[in-house]
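Reading through the structure tokens given below for one structure.
The complex appears here without one of its protein chains, the remainder shown in place.
Labels run A and B following the written order; every chain starts at residue 1.
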Amino acid sequence: MLQDLDRLGPVLAVLVAAGLIVLADLVVPRRREKWLAGVALLGLAASAAWMVQLIARDRQASYFSDSMALDDFTIFFTFLFIGVAGAVLLASLEYVERFGSHKGEFFALVLVATAGMMLLAGSRDLVAIFVALELTSITQFILAGFLRDDRGSEAAIKYLLLGAISSAVVLYGMAFLFGIAGTTRLVATDGGASIAGAIAAGDSGIRSALLVSMVFLAAGFGFKMSIVPFQMWTPDVYQGSPTPVAALLSVGSKAAAFAVVLRVFFEGFGADTFVGEDWKMMFAVLAAVSMTVGNVMALRQTNVRRLLGYSSIAQAGNFLVGLAAISSTSDGTALGASGVVFFIATYAFTNLGAFFAVMAIGNRTGSDEIEDYAGIARRSPLAALVLTICLLSLTGLPPTAGFWAKMYIFNAGMRADLVWLVMIAVLNTVVSAFYYLGLARQMYRGDGEPGEDLRPALTTQAVLVAAAAGVCVFFVYPIPLIEAAQRAVHAFA
Amino acid sequence: MTNLTSLPILSIVTFLPLLGMLLVLLLRGQQAMKIAALLVSLLTFVVSLALWAGWQAGEAGMQFMESLPWAPELGIHYTVGVDGISLALVLLTTFLMPLVLLFSWDTIHDKQKTYLALLLLLETAMVGVFVALDMVLFFVFFEASLIPMYFLIGRWGGPRRIYAALKFFIFTAFGSAFLLAGIIALGWLHFQQTGVWSFNVLDLYGLGLPANLQTLLFFGFVLAFAIKVPLFPFHTWLPDAHVEAPTGGSVILAGILLKMGTYGFVRFLLPLFPEPSQRFAPLLAVLAIVGILYGALVALAQKDLKKLVAYSSVAHLGFVTLGIFALQLESLSGAVLQMVNHGLSTGALFLLVGFLYERRHTRMLDDFGGLWKLMPIYAAFALITFLSSAGLPGLNGFVGEFTILVGTMKYNVVFAVLGTLGIILAAWYLLWAFAKIFQGPNANPANAGLKDLNLREVAIMAPLVLLFIIIGLFPNLFLAKINPSAQLVLDQLNNPAAITQYYQTQTVSAVEVGER
Partner (left out) sequence: MIDDAGVVVAFWVIAVSTVVCALMVAAVRNLVHAVLFLALTFVGVAGIYIVLAADFVALVQVLIYAGAVGVLMTFAIMLTPAADRRNSETIFQAPAAVLAGLVLAIVTFVAYDTEWRISGRDAFPATAASLGEAFLKPYVVPFEVVSVLLMTAMIGAIVLTREEGDDV
């Protein structure tokens, strides 16, 4: 039991930090509340350190009666979430002024959401997955409404209602799996009953239940991944919620959802089982629809955040190409699965950079309308440059990590003989170039007077530079990230 | 085997300008930045001369190869190398760049640091395009060249620059989407055949695809490159881009960027898809001839000198394309040489237009006349350049056009006759424009105080004119290096398998170097 608790340490560290912040918030004077972010960052650092020592002591195992897994996959995503949360906290130092006396709660909630995501990536039991999903969701419902203005509240309530429905749908899908397997464990290391085992041994007798279950699960998780047709909330929430929260949602929440989908479908349903082709085809169709709808809708947006919202839907479609192209890991490459993981990692850098740049600009100009971005490059050159790099990466153009991500996914698609899907993806890339580069162009146009200097705060600058540097460095030298992604999915072999 | 010197010369030539860009970004002070940029570009040129000096004469294949793993899981490597064809274009790039920087010395005042940085970035991308042997690497450089050019036009261009920049970008980006799809398809096909991903073009040469698949990919590649060239009827972005671009941008665009398209034809299209290349060569040759005649006729009707030069580019590139798709040794070598010639002479033409525009802020032919007396040095340089562009014997243009026509004659006499008609038209509009500007009475009083070229401007034009004469008189200096490689490309058309083996020995040796 203690050993298992030790393996849960990285999550516990984050939760303890969150608890400390809530308590300290009671005694810290209002002017000093910002310093609580330091506690949050320390918590994240402790979590990372704990994870490092777990790796050093070689503690990888399935633990707590197979309800949790500490494998390379969990490790990869844990570090990813720590990084994302750290970046969000640093970048929000300026923004939190708008939260009045609730700065401490904001930091604590971000940490709780992060802990939820870590749990989500590490769970291999349906109940654990569901509870972790709820922990992430409910925290984010609250965060989305943190500004308490009309638009924010509307976004939060929309998010809450749709989120509640999606949770119900996920539960329904899980119920079918339980009915088939008689257990909630995805895998059983002790040789007992498990969902993976039941499906691997299954035949057409349980096929219809499995199909319904996978549709329900995809629908429920699809809400978190923001894929069509479960995407309705995305643009509203990205627009209405506080920008750091939107950044966290667009990167962390999405990554966690894809992690759990990989876990459930790749580890549970299995790629080579008799339903393997079914769920891959389902994701292929969802991928095509998501990309197309997201990109076409994004073309007509006039607000940067809504544009990023639709772009995030389209990008989710790109991730799905990798899911559709999943093959068994036995051939040693597993391009599809590692492609998704690699894409998520590069996307994390890219989209965080984009959102923080939008936040830095919006903090100063007070507007997120695209038309107000004209000539912003003169007033805030750093933010404009970072946003441009990130937009290039989202398009998939060199010299950015996004280029490798697209290459990787397309290769995986071709490899899985999904030529039609790759063609659609390529065409969608062309469409996306119009609005991504249109925004970039808008920033660099206009010869108007160089207005007041809109330099963002020092911490924001640091995060912006770090995100852009990540995007560029992983273009020049992608090998370590590719290898990490491949190791991560080998956990499922 | 190639001459494997210990230094990675190609990488140095490629990335030296990028380092220069960082240096420029770090420096403060206008003068320091300008000097640094110029010195870096000159240094790059000097280093690139090492390629010339260390060249293995008579060798047809790749030389100076380097290979490093980049994303090896996907079969993507950083592989570079040059043969005679790419050598000519690399040298053209490194030669033109200092001249462009020198031209921009006093003419760009706004955001000079960014301008210089973009130019140096562009140089890296352009050299990279010509040396890349991995198709993904090629694509990266191909795209990377797009973005600085987009900003050069969109930021420092004329009144309609935003429109022109966007049109340029959309046309080219549209083409490159097909290019990327084609590249991925090739890597995949290689995987299907051999079980390993590879994007090394030397590996891909040996694919030996079924004819219908070749045709499909062939047209994807044709579209991407034809837009870049630009081949009629994809040329409509070019006049807009040229007219709106700043002079330095025009020189690079006409001199080097357009060559990426024709280079793509030679390096990728012909050897990768031999069957459809032969089948559809007449189609592309006809498009090229239409381009020659159309470009020349439209040029005749222009009132704006820069537009005239822009349309003459369409005609000249038509010549190059005709030379490539005539599929004869003479015409192919001639086409490669003509790429260099066009880069030099059209670059010089744009520079001449630029000198005039800086002084008078107009480019309308009707505003000028009788400049011969006012600006004798300028007129002398202009005369040589116009004659070079028109293909006067003894100058570089003649050699290229003549060899292209000789080859085309072997291929199809009608094509050759029509091509000759294009040369006559070119002489007509160029000499007509020359007469308009330099001869006759000086009717416009605004021209009265025009100053002749200063020392800096002479320093820009002199090397160009010198090179016109050198190439015109000693074309074999270049042709001797180009010919073996051109012959190899043609051999591949006829007997792909044998040539593939030849290349594979090269690939193996390059990988060994990479691992050493």
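Simple rule for what comes next: a residue touches a chain if its C-beta (ideal position, glycine included) is under 8 Å from a C-beta of that chain, and two chains touch if they have at least 3 such contacts.
Everything numeric in this text was worked out from a predicted model, so none of it was measured.
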Contact set of the excluded chain (shown chains only): A
Which residue of A:Ala17, A:Leu162 or A:Ala181 touches the chain not shown here: A:Ala181
Residue, one of A:Ser208, A:Thr302 or A:Ser367, that touches the chain absent here: A:Ser208
Contacting the left-out chain in the complete assembly, out of A:Ala17, A:Ala128, A:Leu186 or A:Val489: A:Ala128
Touch list for subunit A against the chain that is not drawn: 8, 15, 22, 30, 64-68, 100-102, 105, 108-109, 112, 115, 119, 123, 125, 127-128, 130-132, 134-135, 138-139, 141-142, 145-146, 148, 156, 176, 179-182, 185, 198, 205-206, 208-209, 212
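Note that only the chains that are shown with their structure count from here on.
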Subunit B-touching residues of subunit A, taken from the complex the two chains share: 333, 335, 392, 397-399, 403-404, 407-408, 410-411, 414-415, 422-423, 426-427, 429-430, 433-434, 437, 441, 444-445, 478-479, 482, 486
In the complex, subunit B residues that touch subunit A: 69-74, 76, 136, 139-140, 143-144, 147, 151, 154-155, 162, 165-166, 169-170, 173-174, 177, 180-181, 184-185, 187-188, 191, 197
